[in-house]
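After the structure tokens below, expect a handful of questions from me.
A single protein chain has been omitted from the complex, and every remaining protein chain is retained in its original position.
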């Protein structure tokens, strides 16, 4: 914790990826499910041609498919990989079916538990989920155990007299990348909306990159400590990237670009099609500003907030 | 969940206690540590002369001592019972040393884990805490187990090659009573400040009583769903009790009445002294309004917010 | 606002609408429902707007809603599903409620559902082409039900391998393991209703009665499979039987398109068509028919 005390944390997305996501890293992305997917960071990883990554997430709404299509991934540890609105993800299917991309199948709950175990500093957490399923079979993250407290179970159904449980092994990623609404230059971050597995993924990781719509003063963050989801002392880099989660939505900043998800589905059925897509949207731009320019003012405006809806005041005074 | 669909949940504190805290209940109180201690509810339990209760909490800043002094408790499951600012709690000492009040000693973390296990519906949760301590010895909530994943531990210290762990048994209380800033009439509750063990205690309990400084419209709560700490469907009763946590503080409503904690310490050294204290502050009033009148306008005003400090806006619009 | 008479030939609603209305009716008022992805997102909204105003919706991304989302959503994290929510939590918190037995009903999709209500949405083994079956359509996505939406139909299959990789469990395995009961929605075909799934993503009744208890699952199991032809129910033996056939569908058609000898009574009921109230709720919500056309 003492190391790097005086290093400024606010970096460009390219510096942050260059410094904290080397080849071979295990990376958590898409923690907040279909909201605030860190596409800006993911595209930078693709631009920097990272190889041998292990991609970790609950569901991945399109981003994993892109990174897989770009050849960044060697392994996926996830519960679901696809395009939530449209269905299958073609690169994922192709690489798994034809090129042996390694997949460790989890369920949403158990991938969250694996990260939570690491976040809590314990080797495993117990669950009743996935008992009897093939998800748990030949899966290094699962072991069947018995409760050391016979006759007592935490479940509330009278039928649950069983003592069997799954232990889910701790998963400690190299880096977790999250997109949030706002953060200060130390990485203290505010987020609102659904959290998915963000809280545990941040605490589980060896290093954390926060990508924010806005960098704000520390006073803004400290004005509402219950809105803080990430304390700066866990953060290695903080990046300002407006529209950095597009086409996924950021509550209070822009809505979901549904058409973009449809178009991706239509335009990436073969590797060649995907390569053309990536050339346009990823390699054809140098950074997020370029991407936003490509989207065009009109589309960006259309995605913006039409009706503000502010939270009721909360007074921290005394 | 379908039962009682049409029963109004908003009750007086006396009706809530009469209905949901029968003799012999196990009750969690003081979840948020030294903030928002539900004294109004605790005093009503004393007035209604409940007997045989099991009191559960992390630390109890004075409230357990009062309930113990009033003869309500048969057992305490807690990490610390006293008066945080002043030290010992006399009733607690007396009843344990001389009258055999049953105490199950936990640590803060392990009482939280026991409730979290119940909240999560598992028979136990693992921890590295309390290994080698006497807290865990002859304690029904602890069992020593080994990780089923040798060589892998969630901890980050290189020295932690150990496989030994404590399993902490699930604790499912009959009722959890929490004080919050505001709630709607269905029990959906906003809270800000430190949460302590509130989140897991609410989910672990068979029934939940929410005591709020203010009852507000459902729209206020729904305007900021990330501020919601308790969803109404887990709540059996919601009570409006302004100043209901006095002398403990409620962020944004009133500060801590330090003098009251000092005075309690001075005035309750013997059972007779405590009885006189309770006669004045508990039995001598019929409800919280009477208690507040006894405090006096001047003292109440002095405790009020002197400088407001509102959270930065958060926009949920799209 | 009375129900229209059942229709057989000239059904006046789409199959999607029928399925959404059928799914909505599985929700009882006041129940806590794990909503899941895709079609059930609409079913929850419809139930809230019709017969189950007190239902509570849990979404695995961490959202809890007691009011329906104000406008059409494609995913559970779309901004309208956050605005005005009762609570926004994290996944572990809602999954904990599920595991603790607080959830009455969960909705799922699947690529395959078998005789005992086990679900596969992970991987399907392929051994050569099956005559006349557009497999790629059936397995287009793991949740399966989206295959009913024309926009989502995969027009360019590319399966040469020995298996087809589907998106995976998502929360389906958890919901099937831990909810008090679950309902699955899928296309009705022999291929999607095999006698036994090749991979159990989400446990149903395993190999029959008693299996769930034996493997340690705390409760639950399949309550219904709402297909494009029928509603299957599950008996005490853990096996599926024909609960009702959709208007215009014959029992023979259902049996011929099921991958095992499906139990069916002499006199099988017809799936009730959506009431005008239900249809209105569906159409006001899914204005362009993305999910239900």
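Should a chain be cited, it is by its letter among A, B and C, assigned in written order, with residues numbered from 1 in that chain.
By our rule, contacts are C-beta pairs under 8 Å (C-beta built on N, C-alpha and C of every residue); 3 or more make two chains touch, one makes a residue touch a chain.
A quick note: this is a predicted structure, and the numbers were derived from the prediction, not measured.
K.L.:
Taking the complete complex into account, which shown chains does the hidden chain touch?
P.N.:
Spelled out, the missing chain touches these shown chains: A, B.
K.L.:
Which residue from B:94, B:182 or B:246 sits in contact with the chain not drawn here?
P.N.:
Going through B:94, B:182 or B:246 one by one, B:94 is the residue touching the chain not shown.
K.L.:
Of the listed residues B:10, B:127 or B:236, which contacts the missing chain in the full complex?
P.N.:
Here the residue in touch with the unshown chain is B:127.
K.L.:
Looking at B:69, B:121, B:196 or B:232, which makes contact with the chain not pictured?
P.N.:
In the complete complex, the chain left out is touched by residue B:196.
K.L.:
Out of B:82, B:187, B:231 or B:244, which residue would touch the omitted chain in the full complex?
P.N.:
B:82
K.L.:
What residues on chain B make contact with the chain left out of this view?
P.N.:
Against the missing chain, chain B presents residues 32-35, 58-59, 61, 78-82, 84-90, 92-94, 96-98, 103, 105-110, 112-113, 116, 127-135, 144, 153-157, 159-160, 162-165, 192-200, 248-249, 251, 255-256, 258, 261-262, 265, 269-270, 309.
K.L.:
Spell out, residue by residue, where the missing chain touches chain A.
P.N.:
1-2, 5, 118-122, 186, 188, 199, 203, 221-223, 225-226, 228, 231-234, 316-318
We adopt the following convention: only the chains that are shown with their structure count from here on.
K.L.:
Of all the other chains, whose mean CA position lies farthest from chain A?
P.N.:
B
K.L.:
So how far apart, in whole Å, are chain B and chain C when each is placed at the average of its C-alpha atoms?
P.N.:
About 41 Å, centre to centre.
K.L.:
Cα centroid separation between chain A and chain B, in whole Å?
P.N.:
Between these chains, centre-to-centre, one finds 35 Å.
K.L.:
Taking each residue of chain C in turn, which ones touch at least two of the other chains?
P.N.:
63, 79, 82-84, 88, 92, 98-102, 178, 218
K.L.:
Using the touch rule from the top of the page, what residues of chain B touch 2 or more other chains?
P.N.:
Residues 118-122, 221, 223, 226, 316-318.
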